[in-house]
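Structure incoming, see below.
Here the complex is missing one protein chain, while the rest keep their positions.
Let's turn to subunit A:
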Amino acid sequence: MASRFWTQGDSDTEEEESDYDEQEDNVAVETTTATAASRYYSGNASDSDDSDGQKRVVRRVKDKRFDELSATVDQMKNAMKINDWVSLQESFEKINKQLGKVMRVTESDKPPNLYIKALVMLEDFLNQALANKEAKKKMSSSNAKALNSMKQKLKKNNKLYEDMINQCREKPELFEEKVEEQESEDDVESDTSEYPDNLESEESDDEEETGNDAETGSGWEKMLSKKDKMMDKQFKDPSQITWDTVNKKFKEIVAARGKKGTGKMELVEQLTFLTRVAKTPAQKLEILFSVVSAQFDVNPSLSGHMPINVWKQCVQNMLAILDILTQYSNIVVDDMVEPDENETQKGADFSGTIRIWGNLVAFLEKVDVEYFKSLQVIDPHTREYVERLKDEPLFLVLAQNVQEYLEKVGDTKGASKVALKRVELVYYKPQEVYDAMKKLAELDSGDAESGEEKVQEIRGPTAFVATPELVPRKPTFPENSRALIDILVSLIYKYGDERTKARAMLCDIYHHAIFDEFSTSRDLLLMSHLQDNVQHMDISTQILFNRAMSQLGLCAFRAGLVLEAHSCLSELYSAGRVKELLAQGVSQSRYHEKTPEQERLERRRQMPYHMHINLEFLEAVHLACAMLLEVPNMAANVHDAKRKVISKNFRRLLEMSERQTFTGPPENVRDHVMAATRALRHGDFDKAFTVIKSLDVWRLLRNKDSVLEMLKAKIKEEALRTYLFTYSSAYDSLSLDHLSKMFDLSDAETRSIVSKMMINEELHASWDQPTGCIVFHDVEHTRLQALAFHLTEKVTVLAETNERAMEARFGGGGMEGLPLRRKDGQDYAGAAASGGGGGRWQEFSFNQNRQGSSGGRGGYTISGRASAPGLASSGFSRDRQARLGRAYHTGSGARGGQSDGSARMVNLNRGVRT
């Protein structure tokens, strides 16, 4: 950027240039300040292009005066650059004249900031020129004369504005902030070099930056302007820097943190500069910690996220911290005790322990949160999102290193927390995605290293405490994600706290479910008793639980376990708030207006797009399962359809679709399933399957063909059952061959299905073995008989109510055995699961007692999964067959309590309908 200025200057003093190299660099930067400032004053954005050939535009007098003023300042700068004191003197006189005009126009008694700055600049330059005796000697006589007169004039002049100048020197920001606020965003160079705080503009400049480390690095170097110049001065001579000076400066900077007017970005730069001049490793570490926390401060709001390049820088700093920690194992990081004031004075050769304040885990978690937030905010359909996703290995490597370090130090609790963060980044990835990430990490680290080198080059020369890169910069991944997860979760189960363990367990379940290991993940879920405790956990864990449940449901479906799949998913769909429960978008409800507060909270919980579970697919699976269960169920209970409802949601949809006078061709998932249901109810399995198959969500399945095959078989089976339920009363006998042909099933399958129905007394018939026929018995109750049965049932309920009332009044009385849970007797799944035996719920309540007594809360002590495979706690109780399928309502704030008493249990009977 300096080059542009060089070309402008008429270079008559070439040999002198070399002497001023360093100074002039600074000057060049300063010039930009001024130009930028002048642009502000010029007020008209269209005019503020870099080009000097300005168009003539009619302007207000005030503007015109300002323009003149700034033009003069420009002239002065040019003059400074070539060390031309003669023209500088002229300009100085001119600017003083112009000042009078400007003051008149603005009618203020205060000189414009621009002027003051120019004075400051001049003074600095003058001092420099005077200090440089050698250069002075070389000057031409006229030049030297001008310099001397300038000195005197300036002295006299500056006395008038002494106050302002001092102010300007002390707080250049004051003189800048104004500029910054109104600065238009068009000028790329001045923005990046001068106003890193101006985040938006920086981001819009992404084309230039493209997140490249190297370039940001150089950008950073440029940023060490003004203030750092002072620091540079202070620390110009490496030999003069002592621990004390650095420490003092450090304290000073840290004290400025959070104060009004302290540029957050500037703070970071200054601290970064300090890390280079730090005297001892401990000191460097201390400063690095401050750098990182200062970087966290850069992001001003809770909902926004940290700028990506700052994030990356932050990760690099963290890695540097780890480098130091690995190199000097005697340095201990602790956030419990306030360390000694001069602890960091101890040098590299000090052998005792040095305590530094800091908390690696907290930092890492913050880094993770920022990453997560950025993914939430960035539009998932842009390239930016993809780019951002590619940063994941960077975080993983950091997490891995932190974890290793913590393990080495013996902070297992912290290590388990970090391990959880890693798990949470991996658990939702199918093997393909995992492989891709692995490959990316391998490729990427090559690039990163070269970028790294550049950065190193830039800071290289001045760093006193050089830290070699000890910790690996490249994440290592085991061959498959299962192995990685296994290692991590077993660590967490061993050392983690309750919440960490619960989350790890959920991730584990989720991951098993993705990998089609239904039984394993179900056992994990049941053994950990997460279902019982999850409503006491924080919302984000509940969301994770819901996610795991839905993934488990999908897994069950893929495995052909319709009943299980349905019980996993039904709760999610019972309230129609799937989006909210899975945190995949905000659902609008007609009845509850959300306060902005709730809405903001909800927005903050959202899952990033790449972690979403496809909602359409989920719905398709749920409805297909509901259809398979509900259609034969409805056929079996034609007389009192309301009694046994398996899926309320499905029933409602069916009613709605039946109410329509005209049914068009199916459009969405629901329409498809409804169309299939209509076909299935007539026993037309072929049409039902074709309609279901035409859903294009099935393409999301990895083993699409086999799953569809399974679905077809299930549809056939249920069609047969429905047929038998509906039409058995019309037949006296049915031949096996006929049935098999009708439903395209093998004889053995048909026989097995029908036998099952007979045993379960769903079908009153028996086989006639020699002829291969089903002979139906006429045991269908007459209307009168059916009503009589109904009556007895009602009477029983009445008696039970009486007993309960008694019990409530007098307590106990030998009726403990009577179940109390009848009133919400939605034992539908149970009823479906065990055809005849309506006693399911009783069993359930016993189960609970049992589980209570056996080993109490066994917690998640599935410990040692790696070492001793499958050793599980005794907390695992027999209720395995019961209760799977409870999604928790993450209810937003006030509505949480409202989600009624719907914590019903849903039986998951692993078996076939017995």
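Brief remarks follow.
Please note the rule applied: contacts are C-beta pairs under 8 Å (C-beta built on N, C-alpha and C of every residue); 3 or more make two chains touch, one makes a residue touch a chain; residues count from 1.
Heads up, the rule we're going with is that contacts and distances are computed from a predicted model.
The unshown chain of the complex is recorded in UniProt as "Eukaryotic translation initiation factor 3 subunit E", chosen from "Septin-type G domain-containing protein", "tRNA intron endonuclease catalytic domain-like", "Eukaryotic translation initiation factor 3 subunit E" or "thioredoxin-disulfide reductase (NADPH)". Check A:V369, A:I539, A:V697 or A:M806 against the missing chain and you find that the one touching it is A:M806. Here one chain is not drawn; of A:T382, A:N614, A:S729 or A:Q785, the residue touching it is A:Q785. Hidden from this view is one chain, which touches subunit A at 519, 527, 748, 751-752, 755-756, 758-759, 764, 766-771, 775, 777, 779, 781, 785, 788-789, 792-793, 795-796, 799, 802-803, 806, 809-810, 813, 850, 854-855, 858, 861, 863-864, 870-878, 880-881, 909-912, 914.
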